[in-house]
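Taking it in order: structure first as structure tokens, then the write-up.
Showing just some of the chains, left in place.
Just so it is clear, A and B label the chains in written order, and each chain counts residues from 1 on its own.
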Amino acid sequence: MKFAVVGLGYWGPNLVRNFQAHPQITSVIACDEREQRLEFARSRFPGISTCNSIDALIQDPDLKAVAIATPVNTHYDLAKKILEAGKHVWVEKPFTASSNHARHLIEIAKQNNRVIFVDHTFLYTGAVRKIKEVLDKGELGDVLYFDSVRINLGLFQHDVNVMWDLAPHDLSIMSYLVGKKPYAVSANGIANFNGMENVAHLSVYFEGNCFAHFHVNWTSPVKIRRMIMGGTKKMMVFDDMENFDKVKIYDTGVAINTEEGVHQALVEYRTGDMYSPKVNQTEALSLATSEFVNAIIEGRKPLTDGDNGLYVIRILEAAEESIKNKGQLVLLS
Amino acid sequence: MKFAVVGLGYWGPNLVRNFQAHPQITSVIACDEREQRLEFARSRFPGISTCNSIDALIQDPDLKAVAIATPVNTHYDLAKKILEAGKHVWVEKPFTASSNHARHLIEIAKQNNRVIFVDHTFLYTGAVRKIKEVLDKGELGDVLYFDSVRINLGLFQHDVNVMWDLAPHDLSIMSYLVGKKPYAVSANGIANFNGMENVAHLSVYFEGNCFAHFHVNWTSPVKIRRMIMGGTKKMMVFDDMENFDKVKIYDTGVAINTEEGVHQALVEYRTGDMYSPKVNQTEALSLATSEFVNAIIEGRKPLTDGDNGLYVIRILEAAEESIKNKGQLVLLS
């Protein structure tokens, strides 16, 4: 199978490397308008072909799939062209700049019977897959809350705020782990510098008395990457800055004793052992590539399909509206 | 000077101990309706007097001041009686259950020329005083944002939610460190158990493009006590769970380069050394006691006076309204 990667900025070369390493991808084409990036790709990846125009690229009848690693505002147009040319498409996160765009792409893919893969890479990490496994066994019980922090001193994007840049990682993880339906969003934050929010707090309300919160910040002196999930049976902490023991499961619980009637209801605590399961170290992008390839071969939707991409975009879009109105609740369309 | 402590629950005995240790407080009376708590006080604090009624207590013409360490819904009535009896009053946090109550007490104290001391103990810790010192020297520049996390597995209160229980600490620290005027609040959270929120996120908007956020949680498997302040010059992290090096000042900055005009505005990063100033280890409650005693002697307001207590209550009250409406912005009255 012949694959192409469009956009050779920061992330594109990682896609080229993983595509080249996959046994079922026989050749890879790198595409960028900047000749200097093509030169870099040729020296870095022996055996690669290059081209400087998407239009030429998609006329290649042997080309099976194209990955888009360009700025988010170009995703829709590029993905549309690729799908309409009958190729499968891999889109970097965030999927699109609007939920309408996301819906159109899903529709086009359906009509053309093609696969959309949204690169929510974190869902392919050993840590997140292990947490999913623990959850599916019912160890945590019912999810009560989901809390995520992703802050550090990061590069400002000029086209999007910190929510669009960092929160897609965490929202996609939430979509995978919290099996409940979100219905509304409230967001707060501040734009201290160039009109783009550099600090944001995003609250998500779920049906069934569940709640999630996301804290993202481009201007923090310290780097924190931590998620906490509270369940009715146990609780989980995922600290991605730990070199070892990233995932910890606490035999900690809070339970309401309702025997005595509502007014005497007693909240009971329990703390017990903690354990940290071993986590698979395979590179997430390698597993993501396999999932894309297999979805194409098997004619099925991948784990991170267009609907999963849309889920994240709907929340970001609502959060954008809410943050402009300082926390006003926005229902998810 | 003769002082009394009303309420010998969890915190009251700490007040008794510190009052007894102060050189200018010559005798201490412990007051509680529960005979068993009075017995405990007599055995634990040799030389103490006890009584079981506030009414008898305040008729003592030698009594100079009374500390209230009872549940928050009793603060107003007790403090009113004490002030009207011409005694100075120390009130545990949170000051009162409503801002109207707080305003009435401030008025009564003014009419009777008596001191109100609100026990925002954290303002007397070595760590917070050191941060204040650093800020006053202008090291951080203008404050951009203030972020606080206080989460752990804590005991549910039956009368208040997690915001009223935990956030007063952090709001009082914010009032001390951020020299700007808050004007609105948005709060989100969830009540997973008994109708009282066990997780809450509170955003505060300030005049002058500054923002603060508070995360409190009674049902977290891990204990975190951390504040981050971003400034135009440097940034600060206060981690109260560290045994050493609790306060760290980062020579880290984000600056907007506006020379090129708004559209080409460039965000510039800088990271440099970090330092951790030595922090005084004196028990905060001992310094708080001295501040109360000195305010009485000098006929002045203490650092944590009624207005400081009111500042915190106004925000909590607005946050309570906001959290019931899922993040709706509530202007501070």
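Throughout what follows, a contact is a pair of C-beta atoms (placed from the backbone, for glycine too) under 8 Å apart; a residue touches a chain by one contact, two chains touch by 3 or more.
This one's a predicted model, so the numbers in the text were calculated from it and none came from an experiment.
Every protein chain here shares one sequence; 2 sit in place, and the complete assembly counts 4 copies in total.
By our rule, only the chains that are shown with their structure count from here on.
Once the centre of each chain is set as its mean CA position, subunit A and subunit B turn out to be 39 Å apart. Listed in rising order, the residues of subunit B touching subunit A in the complex are 144-145, 147, 151, 153, 155-156, 184, 186, 188-190, 192-194, 198-199, 201, 203, 205, 209-211, 213, 215, 217-222, 228, 230, 235-237, 248, 250, 252, 254, 256, 265, 267, 269, 271, 274, 322, 325-329.
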